[in-house]
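One structure below.
With one protein chain removed, the remaining protein chains of the complex are shown where they sit.
Coming up: chain A.
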Amino acid sequence: MSQTLKQTPSQTVGPYFAYAWTPELYGRRPLAANRLVTRDMAGEHIRIEGVVYDGQGAPIRDCVVEIWQAGADGRHAPGAAGFGRCGTDDAGHYFFDTVKPGACDPGHAPHIAVTVFARGMLSHAFTRLHFSDETAANEADPVLASVPADRRDTLIATRAETPGGVVYRFDIRIQGDGETVFFDC
């Protein structure tokens, strides 16, 4: 492909994106929400939750996490859980109510693509969320295999059975100890 134009540079979302991106608080209709699941949706209904931390371990309250995933059958299809967006709260906490996706790429473990935006991030960051109860699939996953072994656990959400249902914990550390693996793709 002949590349005649240059990519438009990225810029930070700044601190004031919420009234545009998560405008329910302002009485407006959101484009996307953090509840991707509907009552009758096939598959295991799960919550994904975590806290986004900065390089000193302080929670980031002006951060947005976006996810993109396949349905339980591993397909990206209209009407399936697909795109989700959640702003962090004052404690840096985010969550999604969704279904556990099936594997969508041959040989890859089930996973969710994750994008992180924040004030102070001039370019967004890509990562991906794997599931702690998919041990065998994770061991065979080529992307996890490409990550240094001592950093792989930053990509694995930890499953817990709670009274409210199944919760996967996925904290995101932008920098420093336990820094989440981010990808160039």
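One rule holds for everything that comes next: a residue touches a chain if its C-beta (ideal position, glycine included) is under 8 Å from a C-beta of that chain, and two chains touch if they have at least 3 such contacts; residues count from 1.
Note that in this section contacts and distances are computed from a predicted model.
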item	value
Protein name as given in UniProt for the chain not displayed, "Peptidase M22 glycoprotease", "3-isopropylmalate dehydratase large subunit", "Protocatechuate 3,4-dioxygenase subunit beta" or "ABC transporter ATP-binding protein"	"Protocatechuate 3,4-dioxygenase subunit beta"
Given A:Val51, A:Ala72 or A:Ala113, the one touching the chain that is not displayed	A:Ala113
Given A:His45, A:His124 or A:Arg159, the one touching the chain that is not displayed	A:His124
Sites on chain A contacted by the missing partner chain, in the whole complex	1-21, 23, 25-26, 28-29, 31-33, 54-56, 58, 60, 66, 68-70, 76-78, 82-83, 104-105, 108, 111-113, 115, 117-126, 128, 142-143, 146-147, 151, 174-176, 179-185
